[in-house]
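The other protein chains are all here in position, but one chain of the complex has been omitted.
Moving on to chain A:
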Amino acid sequence: MTGTSAILPERGLADRLSTLFWRRPKLLLLLLISPPLLWLGIVYLGSLAALLLQSFYSIDEFSGVVKEEFTLKTYGELFRAANMDIIIRTLVMSATVTITSAFVAFPIAYYAARYARGRWKAVFYLGIMLPLWSSYLVKVYAWKLILAKEGIITWAAEGIGAGFLLDAVLSLPWVGGNSLSTSFIGTWLVFVYVWMPFMILPMQASLERVPLSMLEASADLGASRRQTFRTVVLPLAMPGVIAGSIFTFSLTMGDYIIPQIVGTSARFIGQAVYQFQGTAGNIPLAAAFAMVPILIMLVYLALAKRGGAFDAL
């Protein structure tokens, strides 16, 4: 290569652009992140701000017109017994769904992270993701049929002579009902099913990052399997558990379709928001209701952080 220049010739626009980005790396970064930032900043945070603003307005009880004046009156309405019931019901349901999902998801995630290899790993991902491919509504209606009085669960329970067990469960106060599909137990089962992938995947990701040598070190130092689980596996998996629980908790708190289709006539926050902003035309109260899950999530994250859930990040 004698006689050639030390600098290779530029080959058109692509080379000129890449030279520009090489000289000013921040320009490329800016170009890459500004569309998502605009999206998040304006569309998302903007609507959140609008929501927050609306929640400080109130509705004129006679005319039904929104009064655009700052007041805490709408928030005060949340504390009325009927509204508190909705909030507490949603909170308890979300917590129960989250805890159940965590318990069911952990062994699955642990197996996938620790033992599944090659083909089995693919089967795992397929199995977890497959339910997400079908329509949410189809799944919920399918569950309604499964849980209905004439459904397969009742049929199977009676078939094996366990009908009395099902009746006993359904006769429980609060959570029971006429059939599984018209009880809180049914709502809970469907929530757990529908949100399960959102719990398994982050858990699996965090468990995957725990090296085997760390579990071996724990055993080497004399820890039993139980101690290793409590002092090493669980703390290291905690960021994943928290991430998963944020999904299941917030998705349950915001959902208004599942309790509409499966469950009792008692309302959840999502349904209340839907009704207040729609038929009732009470946008301020709908906004105030919508702020509740956001506030609860903030409190939840603060507690998780204080509890050391993110120490391993």
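In this text, a residue touches a chain if its C-beta (ideal position, glycine included) is under 8 Å from a C-beta of that chain, and two chains touch if they have at least 3 such contacts; residues count from 1.
Simple rule for what comes next: contacts and distances are computed from a predicted model.
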- Which choice in "Putative spermidine/putrescine transport system ATP-binding protein", "TonB-dependent receptor", "Glycosyltransferase family 28 C-terminal domain-containing protein" or "HEAT repeat family protein" gives the name that UniProt lists for the one chain left out? "Putative spermidine/putrescine transport system ATP-binding protein"
- Task: Consider the whole complex, including the chain that is not shown, and state which of A:S63, A:S135, A:S171 or A:S213 touches that chain.
- Result: A:S213
- Note on the structure: Considering the complete complex, of A:G151, A:P235, A:G254 or A:G281, the missing chain is touched by A:P235
- Item | Positions on chain A contacted by the hidden chain, ascending | 211, 213-214, 216-224, 227, 231-232, 235-236, 308, 311-312
